[in-house]
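Structure record follows, encoded as structure tokens.
A single protein chain has been omitted from the complex, and every remaining protein chain is retained in its original position.
Letters A, B and C mark the chains in the order given here, with residues in each chain numbered from 1 onward.
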Amino acid sequence: MSSGDIGVSPGDSSFAEAGPELIQLLTPEGERVEHPDYAIDLSPEQLRAIYRDLALVRRVDVEATALQRQGELGIWASLLGQEGAQIGAGWALEANDMAFPTYREHGVAWCRNVDPLDIISLFRGCDNGSWDPIATMFNLYTVVIGAQCLHAVGYAMGMQRDGGNGATLAFFGDGATSQGDVNESFIWASVFAAPVVFFCQNNQYAISEPIEKQSRIPLFQRARGFGFPGVRVDGNDVLAVLAVTRKALEAARTGQGPTFIEAYTYRMGAHTTSDDPSRYRLASEMEAWKLKDPIERVRAYLIRSEQADAEFFAAVDAEGDQLAVRIRKGTVEMPDPDATSMFANVYAEQTPYLTDQAAEFAEYHASFASAGQEA
Amino acid sequence: MSSGDIGVSPGDSSFAEAGPELIQLLTPEGERVEHPDYAIDLSPEQLRAIYRDLALVRRVDVEATALQRQGELGIWASLLGQEGAQIGAGWALEANDMAFPTYREHGVAWCRNVDPLDIISLFRGCDNGSWDPIATMFNLYTVVIGAQCLHAVGYAMGMQRDGGNGATLAFFGDGATSQGDVNESFIWASVFAAPVVFFCQNNQYAISEPIEKQSRIPLFQRARGFGFPGVRVDGNDVLAVLAVTRKALEAARTGQGPTFIEAYTYRMGAHTTSDDPSRYRLASEMEAWKLKDPIERVRAYLIRSEQADAEFFAAVDAEGDQLAVRIRKGTVEMPDPDATSMFANVYAEQTPYLTDQAAEFAEYHASFASAGQEA
Amino acid sequence: MAAVTQRSAPVTLGKAINMGLRKAMEDDPKVLLMGEDIGKLGGVFRVTDGLQKDFGEDRVIDTPLAESGILGTAVGLAMRGFRPVCEIQFDGFIFPAYNQIVTQVAKIHSRSRGKLPMRIVIRVPFGGGIGAVEHHSESPEAYFSHTAGLKVVACSNPVDAYWMIQQAIRADDPVLFFEPKRRYWEKADLDTSLEPGPLFETRVVRAGEDCTVLAYGPMVKTALQAASAVEAEGRSLEVIDLRTLSPLDLAPVFDSVRRTGRCVVVHEAPTNLGMGSELAARITEQCFYSLEAPVLRVGGYDTPYPPSKIEEDYLPDLDRVLDAVDRTFAF
Partner (left out) sequence: MAAVTQRSAPVTLGKAINMGLRKAMEDDPKVLLMGEDIGKLGGVFRVTDGLQKDFGEDRVIDTPLAESGILGTAVGLAMRGFRPVCEIQFDGFIFPAYNQIVTQVAKIHSRSRGKLPMRIVIRVPFGGGIGAVEHHSESPEAYFSHTAGLKVVACSNPVDAYWMIQQAIRADDPVLFFEPKRRYWEKADLDTSLEPGPLFETRVVRAGEDCTVLAYGPMVKTALQAASAVEAEGRSLEVIDLRTLSPLDLAPVFDSVRRTGRCVVVHEAPTNLGMGSELAARITEQCFYSLEAPVLRVGGYDTPYPPSKIEEDYLPDLDRVLDAVDRTFAF
């Protein structure tokens, strides 16, 4: 099908611009469509599980945003609108694959069984990521834009060398495509035919800057300058994202080198809770994208194809409520880190210098405690 | 014509690999051929002037290499084999255009009327470039690979803003295409439609590393990932290089944005006089490329088309001899820089701290002088 | 463009820089602003608020997301005679541009023997204390002060901010302009008609007799608080706002230390090889016989900047400054 068919009002340039290359398996109305190159066959259980994941990560996100508003988090980077891209990608990962997120991939984290509270503790300011990146095969968040793409390639080169039989999946945004590191990662991946898949969520903005500030041509075409395939998938279509990413990961694992996936989507919220999108974008744009909500279309499809009933949706909602309660409770009860932890893990082998500094720090703070007792 | 026709022996993969896209106007045998997209019309005077430039820059290069061998230069980066690419590009530049070289563009420097002795003084260790980059519209050499490509884009953005009516020509090597900066320069040039032309001399090697270590696909294709045209030209064909570069510069000047030119050529010498190419490449490869010498083919064409006679060639040779004498004399007589010059020009407004340091330096050295007198 | 109607009015530090940028752009058409999100958004701290609207997209340039690209193209623009003012969104994101800054911006004036001045200002909101995530609270000034060819300044209050940004833009050398981000919202009365002294001058901001406290950027306020706190106890601290970190302007510092005999340097940056080390070395060299105690340093610890829940334990505060002052008296 062509992009003209996907039910957008004419004035909506941003979606029409996705172009005829847009791979889609599920329309915004929840209609299953076929694509010659990408098939997918999911059981009703799997489809319902996908829906559940979509709904729950959104619930996590809404809750975290609320917690930030209430002063419980320093900041929150919302994934609102990008659940389809992230759950689709997360479902495509196999056990041996390693994901390299940026700072917004809460949906992928969910698929890797990272506890949302572990994500929240980072945004609360307790740590810089407390999950085990190797046990979960979900790397820590990387805030410096683009740096993780090279890590993903290096890790993939390691897999080539130790026979790891997996691939890496590198996440980054549309803005990140302008960084030297990201482009170098394309070069390395291509030259070494590394088992890596580049997953770019084009959510149309890098903070306030629209995609035109980063590229004159559709982003997926970047790959052809580096000698590997690039595809554009409807990032709000979880099935298409799953199919496309699965195929690309399989190609990577079997020595066919990298693929660039542009998941064409939209950041429904602010960049982070510190941002004010009203300064740079029109409400009408948001409205147009709301019609392509990644969750609604799965819901519509499940209902239409009678693979889920009201009871199922009610159960997911109830689970979401419980999850929200757990997150809220877990967040407000989260202990502050011990201040001395800043000295831990600076090195694998602590230096005598830092040991001394930590000791002086402890002594200095102890002096307050005793001063307090005296007073 | 196809690349299969250009007179290379079968075993010579490197040249055959140039591919059918290779733009050529003059065959290695000195035969003029036409290209549908690139015409060129040069008077006999112009052709002879081009030959003269080619021959003289080679003479400069040979002389500089000899001077290095004799200990007069610290190092020399030879342009041997790349004269066609450089003189072609140099001839394409107009007065208002600004060239951004790397460290090997002695041929372009020549076309910009930079005295070869000014180039030599850099390699002798007297300075880091003593010509006036604005007066010559030939920027200083840039040793950090790729950095100058961003400068060229910024300068071009300046031309857009001050109505300068020129374009910039950024020179870099095949190896440089792997640097983040070079790829960022493609992004900026494309996004701002800056009047810049990227001129990549693919001389097949980055020191010891063959082009395969940098790219799996022909380099000129890199541009299409960034949304602007890329062309591959026979870099040993000065006429084709001139035609292609002229057209690209004209497009840039008239607001049509950047072009990437891959001048397909070969480094006939060592990377620099410190290098030992026998460690990493076969003599046979060199032999095959010798047949495509950029100067010989112009000579053959001039003779064949009766646009130059033996007298002309003899005159050029004689001029070369004189030039060589001047260069040799100029080099060996070149005064060492004054040591205090290291403190000059660190800043436009000297700092008191550095003024003091310079004074102490002078005093310290004076103490030796007086000690010497006493002794 | 809104004309400044009053001579003196209370403005925040962030707004003062905004006003200074506006003035510089009005004064010289060659001044350009470049950076991420500086246009419609006005920058994440709103320091460039309203400037794109008034000066257009060609002079207030929202750039691609690439710091090396920002600095590299700024070099080209400077070669062409412009005066680009580059905003680095947060301190921790200056490093992709490090190569361009250290090998190009810092060296091109010298490389070209003065033919190519690098009239570039690099604005860097720096330091911690705002509850941010990783890479948003760094103090990288020593990396640049160690680099010959660069000049480095830090402002500490709205009045200086307004003037210093204009002076930095007028300077013919590349200037790293460090802005104390957690002081962006501090207010002071600003008289825009009265230009104070030159940019590269260090200033005594509170006279005192017993110990000299050196600070810059966000720590000047902390140092002043410390001075007030001990006043009651009858101890008098002389507080010096360094303002310029490269070149250092140490005459007023030497004067002061020769009088007080004691010196404490305060900064947020890690202590090891931070600005304090050079200050300590130079002061000791020049005031050897006046010193009653070694120059002591109060800095960030030599660890990565910690998560925000414990950043206040990492950052020097009033107590740590006073503790160091006490220690200089223990010698």
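To be clear about the criterion, a residue touches a chain if its C-beta (ideal position, glycine included) is under 8 Å from a C-beta of that chain, and two chains touch if they have at least 3 such contacts.
These numbers come from a predicted model, not from an experiment.
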Displayed partners of the chain not shown (whole complex): A, B, C
Candidates A:Asp127, A:Glu209, A:Glu262 or A:Asp293 - the one touching the absent chain: A:Asp127
Sole contact to the chain not displayed, among C:Gly69, C:Gly217, C:Pro270 or C:Pro316: C:Pro270
Contacting the left-out chain in the complete assembly, out of C:Gly69, C:Gly92, C:Pro117 or C:Pro316: C:Gly92
Residue numbers in chain A that touch the chain omitted from display: 127-130, 132-134, 139-140, 142, 144, 147, 149-162, 164, 168, 180-181, 184-185, 187-188, 191, 344-349, 351-354
Residues of chain B (touch criterion as defined above) contacting the omitted chain: 74-75, 103, 122-128, 143-145, 175-176, 178-181, 206-209, 213-214, 274-276, 279-280, 336-339, 341-343, 346, 353-354, 357, 361, 364-365, 368
For chain C, residues in touch with the removed chain: 92, 95-96, 98-99, 102-103, 106-107, 110-111, 134-135, 142-143, 145-149, 246, 270, 272-278, 280-281, 284-285, 288, 293-297, 301-304, 331
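As a working rule, only the chains that are shown with their structure count from here on.
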Most remote chain, CA-based centroid, reference being chain A: B
Cα-centroid distance, chain A relative to chain C, in whole angstrom: 36
Rounded Å distance between chain A and chain B, as computed from the means of their C-alpha atoms: 45
Inter-centroid spacing, chain C versus chain B (mean Cα positions, whole Å): 41
Shared interface positions of chain A, touching two or more other chains: 178-181, 213-214
Overlap residues in chain C, where contacts from two or more other chains coincide: 63-64, 66, 68-69, 96
